[in-house]
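Sharing a structure here in structure tokens format.
With one protein chain held back, the other chains of the complex are shown just where they sit.
Take a look at chain A:
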Amino acid sequence: MVTTDEKGPLTAKKKSVIIRSCDGDEFLVSESAAVLSTSLKKILEEKEDRLIHLSDIDNKTLAMVIAYLSTHADDGLSDDLKRSFDQEFVSGKEFDVLKYLVLATDTLQVTCLCYTVAKKMADIMKNKLVEWVRREFDIQNDYTPEAEAEIRRLDAWAWDDRQLEDD
């Protein structure tokens, strides 16, 4: 399956690349979008092949990253529009979706998307109690109550005047 990116069918003039996800789906991407990823740029510089296989990024995550790259490669869009696209891009996404996205942006070295996604993940944790974070992310507390109390005592200042949400 070959899917064109959001800019529609590519003209012969415009160079394009095919990127294959780990589950075998292929995406046709303009080279100007692909090179916004430092890793893809390096691969393209090193080899003639226009097919790039990514062994650790699934099709859903890859589709999202490509939508992002294509939008940011569009010279017709203003910086303001790109910024609001970024906000829209991460809003309402489940934490697990963001997790795969941040891993993909780390692998592909897309710095600005990595920043946007990591910030969104931090926003989810902000102003929350430790207990909330554990519950939300299924983190198993492997401290004994005594050990946890001792660690809290070492940095007691960090647990003063708490007005955190536990929603």
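In this text, a residue touches a chain if its C-beta (ideal position, glycine included) is under 8 Å from a C-beta of that chain, and two chains touch if they have at least 3 such contacts; residues count from 1.
By definition in this document, contacts and distances are computed from a predicted model.
Asks: What name does the UniProt record list for the absent chain among "Ribosomal RNA-processing protein 40", "Exoribonuclease phosphorolytic domain-containing protein", "E3 ubiquitin ligase complex SCF subunit" or "F-box domain-containing protein"?
Replies: "F-box domain-containing protein"
Asks: Given the contact definition stated above, which residue among A:15, A:83 or A:119 touches the chain not shown here?
Replies: For the chain that is not drawn, the touching residue is A:119.
Asks: Just one of A:75, A:96 or A:146 touches the chain that is missing; which is it?
Replies: Of the listed residues, the one touching the omitted chain is A:96.
Asks: Take the complete complex as the reference. Which residues in chain A touch the chain that isn't displayed?
Replies: These residues of chain A touch the chain that is not shown: 95-96, 99, 102-103, 106, 114-115, 118-119, 121-123, 125-127, 130, 133-134, 136-143, 148, 151-152, 155, 157-161.
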